[in-house]
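One protein chain is absent from this view; the other protein chains keep their places.
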Amino acid sequence: MSGNSFGTLLKITTWGESHGEALGVVIDGCPPRMELSNEDIQEELDRRRPGQGKGSSPRKEEDRVEILSGVFEGKTTGTPISLLIRNQDVDSSPYEKWKEVFRPGQADFTYQAKYGIRDYRGGGRASARETAGRVAAGAVAKKILEKERIEIIGYTLEFGGIRAGKVDLEEIKRNALRCPDRNAAMTMEKKIEEVKLQGDSLGGIVEVLVRGCPPGLGEPVFDKLEADLAKALMSIGAVRGMEIGAGFKVARMLGSQCNDPIGPKGFEKNDAGGILGGISNGANIVLRVAVKPIPSISLEQRTVDQSMRPVSLKIKGRHDVSAIPRINFVCEAMVAIVLADHLLRQKALGC
Amino acid sequence: MSGNSFGTLLKITTWGESHGEALGVVIDGCPPRMELSNEDIQEELDRRRPGQGKGSSPRKEEDRVEILSGVFEGKTTGTPISLLIRNQDVDSSPYEKWKEVFRPGQADFTYQAKYGIRDYRGGGRASARETAGRVAAGAVAKKILEKERIEIIGYTLEFGGIRAGKVDLEEIKRNALRCPDRNAAMTMEKKIEEVKLQGDSLGGIVEVLVRGCPPGLGEPVFDKLEADLAKALMSIGAVRGMEIGAGFKVARMLGSQCNDPIGPKGFEKNDAGGILGGISNGANIVLRVAVKPIPSISLEQRTVDQSMRPVSLKIKGRHDVSAIPRINFVCEAMVAIVLADHLLRQKALGC
Amino acid sequence: MSGNSFGTLLKITTWGESHGEALGVVIDGCPPRMELSNEDIQEELDRRRPGQGKGSSPRKEEDRVEILSGVFEGKTTGTPISLLIRNQDVDSSPYEKWKEVFRPGQADFTYQAKYGIRDYRGGGRASARETAGRVAAGAVAKKILEKERIEIIGYTLEFGGIRAGKVDLEEIKRNALRCPDRNAAMTMEKKIEEVKLQGDSLGGIVEVLVRGCPPGLGEPVFDKLEADLAKALMSIGAVRGMEIGAGFKVARMLGSQCNDPIGPKGFEKNDAGGILGGISNGANIVLRVAVKPIPSISLEQRTVDQSMRPVSLKIKGRHDVSAIPRINFVCEAMVAIVLADHLLRQKALGC
Partner (left out) sequence: MSGNSFGTLLKITTWGESHGEALGVVIDGCPPRMELSNEDIQEELDRRRPGQGKGSSPRKEEDRVEILSGVFEGKTTGTPISLLIRNQDVDSSPYEKWKEVFRPGQADFTYQAKYGIRDYRGGGRASARETAGRVAAGAVAKKILEKERIEIIGYTLEFGGIRAGKVDLEEIKRNALRCPDRNAAMTMEKKIEEVKLQGDSLGGIVEVLVRGCPPGLGEPVFDKLEADLAKALMSIGAVRGMEIGAGFKVARMLGSQCNDPIGPKGFEKNDAGGILGGISNGANIVLRVAVKPIPSISLEQRTVDQSMRPVSLKIKGRHDVSAIPRINFVCEAMVAIVLADHLLRQKALGC
């Protein structure tokens, strides 16, 4: 009810602040007798780890995950899986100076307005570090989906105004930005260096592709599959828009263009993005999210302190240039959690 | 859990099929001692009623709402409010012919895949008629918001490829399409007549503006205000994308452009769309949804029947040209429900 | 969240006041393709109807149920089932006189304290009439259980201080009090007439027996089967205690007496009442609830009005002598709902 849990039958609860003792996630509802090891989860966390691309901050988060419960002799037992990640390499002193200042584009102002108190160190609960718990939980969700041969791939469709000209899934792992178009990836890298020198940051668009999803997932009318996906993805701090299939393009289509004809072998095109009436239709699920530039920049900014007095803010120190590409893994994780949840819900129907 | 309820403290449950006996909604959690009459709700339903614009179907739904519980001597009592709308003017015979055929762009295929059974009459549960329950519940949510002087206005920003050049809130009620730009509205009307003759349908973009929302609404991290809004809006059948504030434009912005500076009087621009870190910041909330053309068209379409045999489908009869403008009211209703829910959640915090 | 819904995968929401327009229930999560008719539900309602035993009031509630949604061509479709019962034979005038007085043993005082408003007519939402919705929903739950050959039988173990000396399941339907011991039943009937003349009322104990429940139902640790049963039963207005298996007797047992030995054919006795560690063990589930005398009596009572001024209250008119035997059916219904819900939850596990 207080917003730190997500899901119904597969339910995750994340906790933890950026510069607190630790952060973690409790995963409830995972089916029993499924193989699960620390490595399964660590691998996903390592993919997400910062300091790997040119646009990334040098913070050395080791992010070692520890499974504290729910697994016995290498298998899940049906009881809640608690995952712990201790915070390391935490220096909160740079935040001391600005602790009474509301940084633009951040949650400082709104947390203060809501709670009347906030842990200002590293963004506290509002930090992107919270997503480590999501990615860890996503690793478990992916294991559930693997058994049904459902695969999720997130990649960078657009970055700093440069759009991938094609989607070559093989290419994604070959470049640090996870762009499915090698040439576009190279232009993006140049853009990063340029913007980094300026002390500014960049946004982009992440596309997520789901292959192998069976028809029937999604619960009309409020828990439509795209509605739950939208909530899952829009709950990621940097995401400001979400669309499925043809997305915003539908606004300019005719019905005769937008409808996907059905043939004996299934849908003949996929403008629906794999979902009709809130339920998966067996085609690939394709969706996109708009990622805003990260608000922490080195440039001078106009803002106020807690007494609403004007302050000129210039934050030094390490900054990522973009939430991309790391946010790809968070998107993958959230999509995995939604699909695994709906898979279990469909089983409950006995269908 | 089965997807027919929405909200947490203010929770609505809709039920009913397009051609069944009736449809309705149960609203639980409405604060007590609030004035509420049949007229309050009927008024909202009347705004939504079809057969009012040029693009609308001639079905004469009277949609008389009846308050069955939860109101005593004109005031809410804190107990569930049950609203009933009997279905009238229902002729299911046109659907008989196609009852084993999956209409493209509709939920026929997926309901069959999910449940192994479906009420094919008028789209059954997947019909847009279900949104009457949402609009009725939205009327109650709006009453809750009114007390806090929060106002919600939905309008047609784009239709059939024509975009409003300006947003004149006074203009919205003056044209049938609820377009905030009179000239654009006239061009849109022409477009409708053109497409109607072709037997085709049109999509568009609806923008929703919320004025007077206090800071502090929204629950990190999963129940961020924009996440709950996204779910609410993406749960409307025709919606295929949702964005907040600058939305998909953030992908091409620099951080220094995207961040809203804060001055002594508040935010100096509003690319955040009124929400930061998942919590309202006191500025106007601005969001947009992409509405697909309605899939029921008079043109011939390629599809299959329940045995996956090819069928050429040509549906006669009344069809709306677009879910716009009616969907404006559904969007308003869903936004109202989300905000009223979060208002109550914030009260529970004792803040 | 506001307490008018119960269950997780099979979720019911009741609404309605005693003297309002109607009352009803929405049942969400019922599996599709299950046969369901008005008669299935009407039959259960008829069993519950007042005016049938000697201890009952003469109010002629016809309680005609109408299925408004979720059923198509005699089968459930997986969409919410909305059931409506119009209130008839309602004369609220006797309540006018006492509308500012808090009747002892009733919810008058507490509803006023909670909501600052109350529908005083016939007890409003707090009336036992609300349980009609539960019984109607229970009829649906029983259909789900029937398919798995799970059977639920509620009977009157004790009434007005007279306890059944034996449990003869065949006898239950033969007497109006649903007592499994014919001799005890006759003594009970005499007790009723005696107390009726005095203008007083009686309590008792209802036992519920579940046969055919498979092992594995119940979710540790908070949603233990007995915990959900306890909540379900204690949510019935007149119930003041609940126990399972040996119940309160365990307080005086040794561990060696209380533990049920297990043999090759299963449990050798059943002091656990069919549930171990919160999960059904395959033995019969046996539980009991304490039912208080109904608070509406014809005797003079000491109380206060809304200004806390002393009032001497003497209510005329029709009164039941006891919630027994009608409450048997409410208990059966609630047990059925809990079991059907847990059955679906166990299916979701894929076990």
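What to note about this one:
Letters A, B and C mark the chains as written, and numbering starts fresh at 1 in each.
Convention: a residue touches a chain if its C-beta (ideal position, glycine included) is under 8 Å from a C-beta of that chain, and two chains touch if they have at least 3 such contacts.
Everything quoted here is computed from the prediction, not taken from an experiment.
Of C:A132, C:M242, C:I285 or C:A336, it is C:M242 that touches the chain left out of the display.
Within the full complex, the residue among C:D63, C:D228 or C:E332 touching the omitted chain is C:D228.
Only one of C:E44, C:E171 or C:E219 touches the chain withheld from this view, namely C:E219.
Mapped onto chain B, contacts with the missing chain fall at residues 1, 9, 29, 31-32, 78-79, 220, 344-345, 347-351.
Those residues of chain C that touch the chain absent from the view are 1-6, 8-9, 14, 102, 104-107, 109-111, 113-116, 125-126, 130, 158, 160-161, 195, 198, 200-205, 215-224, 226-235, 237, 240-264, 268, 272-273, 275-282, 290-297, 299, 301-304, 308-310, 345-346, 349, 351. The set of chain A residues touching the chain not shown comprises 1-5, 8-9, 11, 13-17, 20-24, 26, 28-29, 32-33, 66-70, 72, 75-82, 84, 114-119, 124-125.
In the analysis below, only the chains that are shown with their structure count from here on.
Of all chains shown, B has the CA centroid lying nearest to the centroid of every protein CA atom. To fit its Cα atoms onto chain C, chain A must turn through 180 degrees, a value rounded to the nearest 5. Look at where the CA atoms of chain B average out and do the same for chain C: the two points lie 39 Å apart.
Of all residues in chain B, those that touch two or more other chains are 1-5, 8-9, 14, 114-116, 125.
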